Each structure stands twice: as structure tokens, then as C-alpha cells.
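Below: one structure, written as C-alpha cells.
The complex appears here without one of its protein chains, the remainder shown in place.
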Amino acid sequence: MSAPASESAAPAPLGNGWVGVLPVVLAAALFAGFASMLPAVAAGSVLRWQADWVPSLGLSLAVLVDGLSLTFALLISGIGALVLLYSNTYLAGHPQYGRFALYLTAFMVSMLGLVLADDLILLFVFWELTTFTSYLLIGFSHEAETSRRNALQALFVTAAGGLAFLAGLILLGFAAGTTRISDILAQGDALKAHALYLPILVLLLAGAFTKSAQVPFHFWLPNAMAAPTPVSAFLHSATMVKAGIYLLARMHPALSGTGVWLWTLTILGAVTAVFASLLALRQTDLKQALAYTTLMALGTLTLFLGQESGYAMTAFATFLIVHSLYKAALFLVVGCIDKATGTREAELLGGLGRAMPITAIAAAVAAMSMAGFPPFLGFIGKELKYAGALAVASEPVLVAGAVLVSNALMLAVAGVVAFRPFWRPASGPLPRSPGEAPWAMLSGPVILAALGALFGLYPDVLQRALVAPTVVSLTGTPAEVKELKLWAGINMPLVLSATTFVLGLAFYAWHRPLRSALEAAFSRLPSLDAGWDRFLDGLKALAAWQTRVIQTGRLTDYLFATFATILLGLAAGIMAGGLPPLAIDVSGATWVHVALAALLLAGAGLTVGSASRIAAIAALGVVGIGTALVFIVFGAPDVAITQLLVETLVVVLVAVALLRLPALARDRFRPAHAALATALGATVALVLLAVLSAPLDRRLTDYFEAASWPEAYGRNIVNVILVDFRALDTFGEIAVVVIAALSAYALLRTTKGDRT
Amino acid sequence: MNSVILRAGTRYLVGLLLVFSLYMLLRGHNEPGGGFIGGLTGATGFILYAIACGTRDARAALRVAPQAIAVAGLGLALIAGLASALFGDALFTGQWLFLGASETDKGLPLSTVLVFDIGVYLVVFGSVLTLVFAMEEEL
């Protein structure tokens, strides 16, 4: 997978005109707007705003700005502005840059809506919008098949999680009696005791874990790197994957503190963190390696959200910011490398430090933060992580161990991604001779890396502005906020930090043999990605199979199914309603009646049994005449005359058309069809007998009989009904006759004898 | 079919059947008959003519295209139905006019119901002939 943009060489800064500049300005304005809220939020107030949306459904556009949502909003808009600026150069002259900028801006706005929403339904709407926009962004290079496939995979996994999420939100709203998030957060104890707590939790976690790519849903995130690098920097480091984390954090006050919450988040978070950092070391593609370290970070954040201690919460808030800063910077650096050299392969790259000094320094600073070296913010983050891990009451060793291993591996990966390409000698010729990127592309990594360094030196600024308000959002009290310091004295976290450095440097030194060992080990594991393909193939095969079974394309099968359904419906009706006692009475039958029945039966039998067209048509005529005789005998002269005339016309049409068709082949006996026909015929007879056993409602008939002459001046009641009482019905019926005639006429005229 | 006797006989038979069909139509309100039966009877007559002398002659004798007759009949029935609106009644309510009525005799009853029945007659007559002529010619 290579970013398609790397094919176009020599990018010009700000190369897309106003389409490129406008989104940057928008994002920067949003960032400034959010920044202006900092003082109020830092002082402890919570900003709210709302407007009616669908009042009849109780939906409102409610916005909530507290420490947590403001931190996210600042990260989203700030990194968004830098990424948009970067993209404008990275994809300069791309024929579809307008589309790209639209998707990315739409994504950013959806993401902002997601973190600011104070209503569950609103939250879900934005949640789904981020899913769709990220699908469009991952599949931006839609000419490439892998790109389409990976976009679809991300969409399926996150949208499936989104469905579970929606169900969870509905249950939550039902349990809490409101969809207003700030109201829900206030009734945590009642929710935890609610009978629906477990279903709500499982469904919400399913949504959060798929979105944040936690094990076992992690497989889609590395594939999502098919997106252009700025997208990966934005969506897959700082924002979208953190939507799940945001949700967990948002719901933390209401839902945390139970055993299920603690163990699910702790175990899955720890497993994701360690597993992903091993996978990251295994990668030689720089972008893939970063993708897996993102998974590791998400796992760690999940792990901390499982806890309740102030240390864990402070660690969460700090690491959230640290990670967003260095990860976005490093993704952008990798984009610069890719653009400059035409490759992202770790084993090829080398000696870039001389050609790209600014990139190299930005990369080094970001990597130091990632590796957790003092005096960078990453060091503080790491110290807090250890403090938070040790504060885990139940299993401090396990959690701290997981954090230690993943931190050490992260250090090694930081070296591989951000140190080796620049400072080791090149191992061979590169696809392109490298040079420094334009300022628009450099500004992102430089600013983000510099912030990591600055906040490391002045942690109290960050503490006051963002970390403390976030922790207050999570715990509800400023008392739980732990202080961010570079030097906290010699304590357990410091010892663990030192161990991390030793272990991490060892991993880095031997990362190549380690990588081969991991390669060998993981190749034996079943791949979830391949499993996904098999799952989709199976789904398609299932669909094809059931289509083959149901949609056979054979008319006989369809008719069989139709008649069988009618039979089942009638039988079910009889079963459910029961039959009235049947008045079976053949005593009044005279020989005329018996002869009529015999005539009808003989005609029907001959039609079925005959192999000759003429005999069958004659037999049908017998049935028609028999029917007419029934009408005559039972006092329906009008009907009988009509029937006889129609029989005559049928004979004419048959003579014209049917006899020019090929002769019939002898029909073989079809047992299944015979059984169905017999059963349905018997059921019809049974239903008719039941109808005849019920009393007849003569009200309409009585009315017609009484009113026919006095009101409608007609002695033939049948005709009076047809042309007067029910004239509207008759009108509809003669319209059908006209339509049938004209359709047949059109059919005959338009396709005159053209045999293909 | 090429039979001199049939052709010669048919001319009279067609006339007879047409007259009979009109009789069936008009008496339909009080005796068995009516627009459906009349239309079918009349169509049978012309079909006989078409069988004996060919559809070209039958069409010529009919003068008007049968599909036009069918559609005209549908329009006539619709007008008969809508006419009641002029008298302030619900649609398709029969309106009657008794010409020369006296205490004991209703005289000549004229009604929108009769017009409607004539419309039915024309629809059935035209539709059946449309079908049969087209099939005779095209198949």
C-alpha cells in the first residue's frame, strides 16, 4: 500500500487555491473559538447551549462544553487545521482535492459535534457521520482495489458496532428516562443498579471497541492506512479512533466502578496494548508501525478508563494529549519522508538527516516524547501511567507489567520510525533523492513536536488548562487531580521508567532479530484479516446459495411456492379459527344435480388427463357448458347466457391461437404437484362447506329485492344491481375489460412476429 | 373459411344477431339481458362475419375501429355516471325521465341508467372485437 499522492513529485505549497485555504481558515477559526472558552472551563464552569431540533420527539441540539469535551475539541480543531494545511501541499494539484477537503472538513465537523453533543441521539448521529466520512476518506483512492476493500471493512466493522451502540443508547435513554447526557451522568448510582445495566454496558462497549479498534476488532485500523497519510494522521491517531475512547470517558462517571466495567476495560485494554506494540515492532512499513502503536495507545487509554483513581484519570488525560501531539507529528513526518523519497520501507531508508534536517529534528523531538524521555511531555505521561497503574487496587503488578512492556516496545518503535531513517547510513539507493518538504508541510510536525517539548518544560500550563478540567469531568471533583511534574522524586514510577529505558533500548538494539522472531510467531497465528475475507466470502456464498434456492428462475417453483403459501394460510386460518359444524347434506340432490356434478368432474378430469390439445379444449368446453347449466338450473339466466356467449368466444380464440401452437407433450405424473393440488382443492371444498354451514347474511340482497322496482324501476334485479346500484363497480370492471383488450392489442401490434 | 353458403348466410345472420343484441340490451332492465349480454351477442355476430368474409370486410362493415368503440363506451358510461352530479346526487345515481307518463302507465322511461348500459354494451362489443380481430390478423 502506498499513498497515491506519493506518485506526484515536487509539491507546490498551497497549491489548490481557495479550496485548499478555506478549510484551514475554518479549522483555525474553530480552534480559536474553542481556545477562547479555555479560561471559563479551566475555572470550573460547564458551558451549555441548546436549540430545539425535533421537539415532538424530545430531540434537541444540546451542546455541552466541559473539560473533557473541550480537550477533545481543541485537539480535533487544532490538529485538523495543521493537517488541512499539510494536505493542501501534500495533495497539491490532485484533481479531486476539493472532494478530499470536503470529506476531511465534514469529518472534522462531525467529530466536533460528537464530542460536544449533550444528547444521546445527537451523539449517535455524529457518531455515524464520522463513520461515513471516514469511509469516504479511507476509500479516497477509490481506483485501488485494496483501498475500496479496506474502506468497506472499516465501514462494516464500525457500522456494525454503531448498531450495537445505537441499541445501547436507546436502552440507556430508556433506563435513565432522558436522553440528555448531563442528566444521565448525574444518576450513575441508579443506572448501575438498573436491571438493564449489563446489556447497556455490553452494547456501548461493542460500539466503543469497534470504533477504537480494540482487540478483537483491531484488524481494520492498519488496513485503514490505505488512506492518504494526512488522513491517517488525523483520523487514526488523534480523532476518530478516539471517539470510542471519548465515549468511554464520557460515560465513565455514570457507568464505571462495577466489576464488569473494571475487568472488561482493564483486560481488553492491556491485551490490546501489549499485542499491538508487538505487532508494531514487527512492521517495516513506517505507517503501519505507527498504526499499531496507535492501537497500543488506545489500549492504554482504555486500560486507564477501567480504573477510578485520580492517578489513573490524570494519566488518561495527560496521555490523551501527549499521544495526539506526537502521533500526529510522526504521521506527518512519515508523509514527508514518503513524499521526499518515494518509500516508507524502514529497511530501505537511511541517511535522511542531512537532506531533511528540519524534518529530522521534528521527528526526533516527537519520538523522544513518544519514547518517554525527559524533559518531554511523554516522560510526564509515562510517569503518570506508572503511577496510575500502581494505583490499580486489584492487580497493580499485572497492569504495571503490561504498561512497562508496551512502553518499552514503544520506545523501540519510536527509534525505528523516527531515528533510524534519518541518522543511520543509507543501505542503498532510494526511489527518489530526498529534499526538505515545503513549509506548509513542515509546520504541522514542527508545531506539534514543539508543543510536546514545551508542555514537558512547563507542565503546569497544560495542567491548569486541560488536564485538571478533564479530570474534573471524569471524577467530578478537583481533589482527585494529580500534579504534572518532571521531577517527582525517586519513587516507584521513576524506577519503572528507568527499567523502561533499559528494556526499550535493548529492544531497539535487537529489533531486527526480534522482528524475525515475531514474524515467525505471528505467521503461525490465524489472521483475523484473512478471517474477515473468509467471512465476507462466506456471506456472499450464503447469499448466492439462498438466491439459488429461492430465486430458481423456474416459474413452476414460484407457482408451487405461491399455492403452498395459500394452502398454509388457509390451513392456519382453519386451525386458528376452528370449523363450524359442517352441514353435509346430499339428500336433496336429484339426478339432475348428480349429472351436472358428473359433467363438471368429467370435463376437468379429461382436461388434466388428455395429451391432445383438441380433446383438452373440448373438455374445457364441457366444463364451461356444465357451469352454464348450473347457472340455468339455479335461477341465473343472465349469468348463464353470458357464460354461454363467452364459451363461444373462447372457442373462437382457441381456434385462432391455440391450435397454431405446438402439440402438447404427454404430461408425466407429478406426485408433489398432485399432492399440493389435492390438498388445496380439498381445503377449498372444506372452506366452502364451512361458509355454506354458516348463516347467510341476506341484508344486501333483501335491500336490492325491495328497492329494485320502486326505486330503480327495473324488474331484472341482477341488471339493476349492475347498472344502477353498483354502477361504479361495473364502471371499474368495464374499464378493466378495455385495458385488457387494448393491452393484448398493443402486444400483438408492437412485437409483430420478430422471432429472435 | 371459404364457403359460399356461409358467406351468403352470414350477411343475414349478422344483421339478425345485431338486432337481437340491441333487443337484449334494451329489455335487460326488466328481463334477462343487458349491456354485457347484448355486447357479447353483437360481437359474436361480427366475429361470424369476420370468419366468413375475413377481418378486412368485417372492419369495413363496422366502419369504426373496435378499440375506438370500446373507449367511447367507457366514456359514455362515465358521462352517464357523472351526469347525476348535475342534479345534485351522488355520482352514478340513476336519473329518470318518463316521457308521456300517466297515472297508470309510465310511458317511455329514459334514464342515465340506460345510457350507462349502452356504454357497457359498447365496451364489451368493442373490446371483444378488438381482441378477436387483432388475433385473426396478427397471429
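Going in written order, the chains are labelled A and B, and every chain counts its residues from 1.
Following the convention adopted for this analysis, a residue touches a chain if its C-beta (ideal position, glycine included) is under 8 Å from a C-beta of that chain, and two chains touch if they have at least 3 such contacts.
The criterion applied here is as follows: contacts and distances are computed from a predicted model.
> Any idea which of "RNA polymerase sigma factor", "Multicomponent Na+:H+ antiporter subunit C", "Oligogalacturonide transport system substrate-binding protein" or "histidine kinase" UniProt assigns to the chain that's been left out?
"Multicomponent Na+:H+ antiporter subunit C"
> From the listed residues A:539, A:685 or A:728, report the one that touches the chain absent from this view.
Selected residue, touching the omitted chain: A:685.
> Specify the residue from the set A:32, A:198, A:542 or A:657 that touches the hidden chain.
Counting the whole complex, the residue in contact with the absent chain is A:657.
> Contacts of subunit A with the missing chain: which residues?
Touch with the absent chain occurs at residues 544, 548, 553-556, 559-560, 563, 583-586, 588-590, 593-594, 597, 600-601, 604-605, 607-608, 613, 616-617, 620, 623-624, 627, 630-631, 633-639, 642-643, 646, 649-650, 653-654, 657-658, 660-662, 664-665, 667, 670, 673-674, 676-678, 680-686, 688-689, 691-692, 696, 698, 700-701, 704-706, 708-710, 715-718, 721-722, 726, 729-730, 733, 736-737, 740-741, 743-744, 747-748, 751, 753-756.
> Spell out, residue by residue, where the missing chain touches subunit B.
Its contact residues with the unshown chain are 30-32, 36, 40, 124, 127-128, 131, 134-135, 139.
In this section, only the chains that are shown with their structure count from here on.
> Give, as an integer number of Å, the spacing between the C-alpha centres of subunit B and subunit A.
Chain centroid spacing, subunit A to subunit B, equals 64 Å.
> Could you pull out which subunit A residues touch subunit B in their complex?
637-638, 641-642, 645-646, 648-649, 652-653, 656-657, 660, 712-716, 718-720, 722-724, 727-728, 730-731, 734-735, 737-738, 740-742, 744-745, 748-749, 752-753
> Which subunit B residues qualify as touching subunit A in the complex?
Residues in contact with subunit A: 28-37, 40-41, 43-44, 47, 51, 67, 70-71, 73-74, 77-78, 80-81, 91-92, 94, 96, 106, 109, 111, 113, 116-117, 119-120, 123-124, 126-128, 130-132, 134-136, 138-139.
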